[in-house]
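Apart from one protein chain that is not included, each protein chain of the complex appears where it belongs.
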Amino acid sequence: MPNRARRSACLTAAALAALASASMPGLAQGVDRPLHKAVIQVSDNDPQKWNLALNNAGNVQSDLGGPEATELEIVVYGPGIAMLKSDSPVAKRVADALRAGVKVVACENTMRAQKLTHPDMLPDIGYVSSGVVELMKRQQQGYAYLRP
Amino acid sequence: MPNRARRSACLTAAALAALASASMPGLAQGVDRPLHKAVIQVSDNDPQKWNLALNNAGNVQSDLGGPEATELEIVVYGPGIAMLKSDSPVAKRVADALRAGVKVVACENTMRAQKLTHPDMLPDIGYVSSGVVELMKRQQQGYAYLRP
Partner (left out) sequence: MPNRARRSACLTAAALAALASASMPGLAQGVDRPLHKAVIQVSDNDPQKWNLALNNAGNVQSDLGGPEATELEIVVYGPGIAMLKSDSPVAKRVADALRAGVKVVACENTMRAQKLTHPDMLPDIGYVSSGVVELMKRQQQGYAYLRP
């Protein structure tokens, strides 16, 4: 096989791998990397929905092989933001989810509109500048979208 | 063309076809296979939402060429599970949807939590161990997500 042909074949294989990795997240990753990704939206001011979102995250982890096999992010914004305030009725469950490796993030656009600052919120959560943009980005990265 | 180069080209073509098939469901399928796929979530205890979900399935089928051109699955879980109990107010409409080729599945995680067993449910529906995992898997398979 001539050298240039061999080089072309190699480049092609590399391009395919890159493409597979970009368009099918998880496929080209090692077996020890998360394969099941979902972003869970919380935008209702409704504790039943908050519990459902937390149940969903727990069920996904237990059904799909635990934190090692899943990448879950709960994005909280709009009227849902009270889920993550210090006095949240689901504070303990949020802490449990964080400990189980679920990412939980609050929308800073919403916080600004409601005059909330980081000290008003639950400990150990994450922050994103825009909840809705985060939902878009995660879907573009291959996360499934779930809205309980 | 040397044999090894030819073999590389063939492998590359096969890999491309596999990749196209995996990342763009429907594209590499025959013309007689479903091309429009959607998973419809029902998780509210609200008969208006149940009717909307059933309307949506019907509209998709009539607008996109019937059951032959569509693959629709209604996934029922959480507070929505009453839609599929034997005494459901939309029992007749669920039977119609099933006859029209729409898949309707109940979440067994939810059923266990509500002490429901298969005999408590409508006939001919399907079952999945986790509704939320089913929604993730279908999206990964290229199904659009609809939450009425």
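By letter and in written order, the chains are A and B; residue numbering begins at 1 in each of them.
By our rule, a contact is a pair of C-beta atoms (placed from the backbone, for glycine too) under 8 Å apart; a residue touches a chain by one contact, two chains touch by 3 or more.
In this text the structure is predicted, and so the values were computed from the model without any measurement.
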Where the unshown chain meets chain B, residue by residue: 1-2, 5, 9, 12-13, 16, 19-20, 23-24, 27, 36, 38, 48, 52, 55-56, 59-60, 63-64, 142, 144-148
Residues belonging to chain A that touch the chain removed from view: 2, 4-5, 8, 12, 15-16, 19, 22-23, 41, 43, 78-79, 109, 129-130, 132-133, 135-136, 139-140, 145, 147
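Here is the rule we go by: only the chains that are shown with their structure count from here on.
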Chain centre separation in whole Å, for chain B relative to chain A (CA means): 23
